[in-house]
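One protein chain omitted, others in place.
We just call them A, B and C in the order they show up, numbering each chain from 1.
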Amino acid sequence: MIVVMSHLADQRDIDSVINKLKNFGFQVHLSQGVERTIIGAVGDRTQLLDVGIEAMPGVEKLVPIMRPYKLASRVFKEEDTVVQLGNGVAVGGGNLTVMAGPCAVESKEQLFQVAKEAKEAGAAVLRGGAYKPRTSPYSFQGLEEEGLKLLAEARELTGMPVVTEVMDVNTLPLVCEYADVLQIGARNMQNFFLLREVAKTDKPVLLKRSPAGTIEEWLMAAEYILAGGNPKVILCERGIKTFETFTRNTLDLTAVPVVKYLSHLPVVVDPSHAIGNWRFVQDMSRAAVAAGADGLLIEVHPNPAEALCDGPQSLTPDNFTALMQELKRIAPAMGKSIN
Amino acid sequence: MIVVMSHLADQRDIDSVINKLKNFGFQVHLSQGVERTIIGAVGDRTQLLDVGIEAMPGVEKLVPIMRPYKLASRVFKEEDTVVQLGNGVAVGGGNLTVMAGPCAVESKEQLFQVAKEAKEAGAAVLRGGAYKPRTSPYSFQGLEEEGLKLLAEARELTGMPVVTEVMDVNTLPLVCEYADVLQIGARNMQNFFLLREVAKTDKPVLLKRSPAGTIEEWLMAAEYILAGGNPKVILCERGIKTFETFTRNTLDLTAVPVVKYLSHLPVVVDPSHAIGNWRFVQDMSRAAVAAGADGLLIEVHPNPAEALCDGPQSLTPDNFTALMQELKRIAPAMGKSIN
Amino acid sequence: MIVVMSHLADQRDIDSVINKLKNFGFQVHLSQGVERTIIGAVGDRTQLLDVGIEAMPGVEKLVPIMRPYKLASRVFKEEDTVVQLGNGVAVGGGNLTVMAGPCAVESKEQLFQVAKEAKEAGAAVLRGGAYKPRTSPYSFQGLEEEGLKLLAEARELTGMPVVTEVMDVNTLPLVCEYADVLQIGARNMQNFFLLREVAKTDKPVLLKRSPAGTIEEWLMAAEYILAGGNPKVILCERGIKTFETFTRNTLDLTAVPVVKYLSHLPVVVDPSHAIGNWRFVQDMSRAAVAAGADGLLIEVHPNPAEALCDGPQSLTPDNFTALMQELKRIAPAMGKSIN
Partner (left out) sequence: MIVVMSHLADQRDIDSVINKLKNFGFQVHLSQGVERTIIGAVGDRTQLLDVGIEAMPGVEKLVPIMRPYKLASRVFKEEDTVVQLGNGVAVGGGNLTVMAGPCAVESKEQLFQVAKEAKEAGAAVLRGGAYKPRTSPYSFQGLEEEGLKLLAEARELTGMPVVTEVMDVNTLPLVCEYADVLQIGARNMQNFFLLREVAKTDKPVLLKRSPAGTIEEWLMAAEYILAGGNPKVILCERGIKTFETFTRNTLDLTAVPVVKYLSHLPVVVDPSHAIGNWRFVQDMSRAAVAAGADGLLIEVHPNPAEALCDGPQSLTPDNFTALMQELKRIAPAMGKSIN
C-alpha cells in the first residue's frame, strides 16, 4: 500500500500515519520528495483494508499495490484449477465444455427435446432455469421445484450433469438435491449471504460476473466462496453494461485471458445473455473459444418464438448443431478437446 | 408495442406476427412502407413482455412503447406519495428528510455519539449498518444483531426512527424487530426474493439504485414491492458505474427530476456512497436538494480515520453540522421544510 | 511515480529499472517487501510520461502519483481564475454567468427574438451555433459565416458578448473576427491541433468535456491551451456517456466541485445538451448552481418544435424567464451574483 500525502500535509500528519501503520504491524518506507511525501507500507494484505488511513488528516490518496484476493490468485496457486461436474465432465485443463439448454424450463416436452438434441449435437452439460430472476414482477418466474425435478429427469435421460440457478439461501437445499452445478446469477454476484452459503456445499459453483462488476470485484466474489471452503468455482463472463445499445450488454472477452493471468480458476463465456440476439451467438462463441475460454453457456430452445423467456437470444437446435460442428473443427486449433 | 419487420420479411412472416398478436388479445395496426412493414399492437402491457414476438421469423426488432411498470407510475397515481417513518417523520410532500449516521455500527460509544450529534444538528432519521455487504470477505462484516440492538437503543435515546440494511430473507424478521425503515442495498436492487419478502412487511422500504441499474430497472424493482402489497417505497439514488474514476461512482442527480416525472414515489440521495470522498459531500447535498430530492442519506462518523468502514466518505459531526446549517438556509428557497 | 515489480522479477530487473530512473534524473526509493518490491521515483513530472518503465522486464505496473497537469492545477495557482468576456461580463469569482440562445443560428428573426428575450430575462452572454457538428451528414450543418454575422449583429443589438463553436483550424480566424468566446465542442476536446491554435489567440475558450472524457483528460486538454499561451479557459460540463438511456447523457455534476478542488479554472454547466429534454433543464440548472457552477449554458428557442437542431432540449423564452427568476432567488443563497 502506498500512502500519498497532500502537499499541505505537515510533519505531524506524516508521523500520525507512520505510527498508525506501525501499530498495525506494517513495515514503513518513507519517500520525501520536493512536492509530496509518499509512505510505503508492507504487511498483511487482509489487514490493509480496514486500517482507515485514507481518512486521516493530510492524506491525499491511498494506492493499493497488492491485489485484494488471495485464494483466487494465480500467485497463491500456480496450476490451473479443474472442476469436476460429475458423470465424467470437467471444466478446465484442456477441456472445452459446452453447457446448453433453454433459458427457463417450461415443460417436460420442451426440456427433453432440447436436452436430447443438445446431447446429440455434442453438449456436455444441460442448463435450464427453474427459478428465474426477472426484471418485471409480471413476467414468468419459473416452474420452481417442478422445474428442478424435470432437470433431474433430463439428466437421467441424457447423462448430462445439470447446471441451474440458485437465487436465495432458502431454496439452496432444494436446488442442491437436484442440481450438479449451482449457478450464481449476474445480479447475485455480490449477494454475500448467498455466496457464504454455497461455499458450505460441496457443489461446483458457476459464478456469473455482474453487469457492473469489475474483474477485481468478480474475483473477490469468488474469494468469498473459496474462503468459505468450496474450491470448485467456475467463473462465467456474460457481458457488462456500457453505453452501447445495439447489443443487450457488451461481452468483455478480454476478461478471459485477464482472469487466466490473475487467477487459476476456469472461465466460461455466456454469449447468449451478453448479446441478447441469437444472430451473433455463433460468431462470439467462436471468438470466446479463441480467447481461451474453458467452455460456453448457450441458450437453445426448440421454438424460440414460443419461449417464455429470452427467446430472441436462443438458438434453435439446428443452429446449435451447426455451432457444435464448427467448434469441433476449431477446438483442436486452440489445443482444446470438447468433453 | 411496435414490431418492426425486416426488409426481408415476406407476407407469411407478417401474417404470423399479426395472428399471434391477435391471439393474445391485442389490437393490431399495420403500416406498410416502401422499405419496411411496421405493426403496432395495443393491449395489456403486462402481457407484452412474454409474447415472444422478437424471436419470430422476419422480425427485426420490437420497440416497447408503454412503460413496463404500472403501480410505480405517475400515470397510475398522480399525487406524490408521502411515506411515514414513525415518530412523526415523513418522506415526501414538501419535507426534506435528512438521514444521518455511521456506515457501520461499531460500538455503543460510536453510535450514541453520532446519533446525539446528528440529532442536535437537525437530522430526522438515524442510519447505521448492522449487516454490511463488503466486497472483501476479509473486511469487517458488521455487528449483526448486536448492532440492531444498539440502533434500537439509539432510537430510544434520540427519538429518531432508524433505517438499516436488510441483506437477506432469513435475517429480515430480526431486522424488522428493531428497524423502522428497511434499506435494500444497491447490490440487492434486483434480489427479487428479498424484494418479494419486504413487500410482505408493513415497514417502509428505502430502495437503493443499483450501480448498473437504469431508471427503468429501478422502478421495476419498486414495482416488485408495490405489487407485493407494500406501498411505502422510498427510492434512493447513490451513484452509477461509469468510466470516471476520480469519484467512486457517478452521482446521477438528473435521476431525481426524472423519477419524479415518471413516478409518484419519493426519492432521496446518498452523496456519501456515490462520491466516496467527504470533501464533495456538502456541495452535492446542496445540489441534490436543488434538484428536488426529498431527503439525503449522509454518513457521519465521530472519527473517520478510525472508522471500520468507509471512513474517507464520512463527515465529522462538525462538518455535518455545517451542512445542516446550510440546508436550513437553502431548503425554504426550494419550498421544502426540514423535518 | 511508483513502480510495482512483479513477484517474478529478479534482482537484475530491479537494478535495470533503478538505473533507468536515475539516468533520467529521478531520485529513487526502494521498498523490498516479502512478496513484492516497490520502487518510488521522485522528479520532474513532465518527464515521467515518456520514460517507458512500464514495458521493462519484471515490471508489473506503474502507479502515477503526481497529477499530470501543471498549469491547470490548483497547486500551481491557488486563487480562482476569473475570465473576462468583454462588455463587462466575467466568468468566475462570485459571478453566476448565464449564457443563453439557440442551438443553431437559423435566421435573423429567430436569433434576434431569442437574443432580446434572453437579455431581458437576465442572460449575460448569447450562445448560438454557426458551425454545427452533426452526427448525420444529412442534418442541417449551420449557416456558417452568415450565422457568425448575425451573431455579431445580435451583440450590437443587445450588448451581450457572443460564444460560438469553432470546429476547425481553418475557420478559426473567421470565427475570431466575430466571436467573443470560442467554444470547443465536446467531440473536439481532444482535437489537439485545434487546441494548439486556439491557444495562440487572445480569446477566452469555453472547453466542453468530451462525453468519454475523464476529469483528468479534460484538465489535460485545458493544459494544452494554457501551455500554448492562453490562460482564459472556462471548463464546461455537458454530460458523459453511460448505460442510462432515459437522458441523452448523464450530467456529472460532481465534476463541478471536483474541478474546483483540482484546478483554479472556472466551470460552467450545460444541462440542455446533457439531458436532451427541456423538462428537466430548470431542475438541473438549479442543481448546477447549488453544486458551485460559475455559470450555465442554456438552449432557448422561440419555437422549439420548429428548431432545425435539438428542439426537444430547448426552453421557450417563457420557460427561460421562469428559470432566470428562480436563479435570481437562489444565486444569493449560494454567494453568487448574476452578471
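Methods note: a residue touches a chain if its C-beta (ideal position, glycine included) is under 8 Å from a C-beta of that chain, and two chains touch if they have at least 3 such contacts.
All values derive from a computational prediction rather than experimental measurement.
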Full-complex contact with the absent chain, from C:T37, C:Q110 or C:N191: C:N191
Selected residue (touches chain absent from view) among A:Q27, A:N87, A:S107 or A:T247: A:T247
Residue ranges of chain B at the interface with the undisplayed chain: 2, 4, 7, 27, 29-31, 33-36, 38, 40, 42-43, 63, 65-66, 75, 241-243, 245
Contact set of chain A toward the excluded chain (per top definition): 212, 214-216, 240, 242-247, 250-258, 261, 274-275, 279-280, 283-284, 286-292, 329-330, 333-334
Residues from chain C at the interface with the omitted partner, ascending: 46, 49-50, 52-57, 68-69, 133-141, 167-171, 187-188, 190-194, 210-212, 217, 220, 223-224, 227-228, 241, 278, 304-309, 311-312, 314
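What we mean here is this: only the chains that are shown with their structure count from here on.
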Chain centroid nearest the full-protein CA centroid: B
Centroid-based (C-alpha) most distant chain relative to chain C: A
Intercentroid distance (Cα basis), chain C paired with chain A, Å: 39
Separation of mean Cα positions, chain C and chain B [Å, integer]: 31
Shared-contact residues (touching 2 or more other chains) in chain A: 241
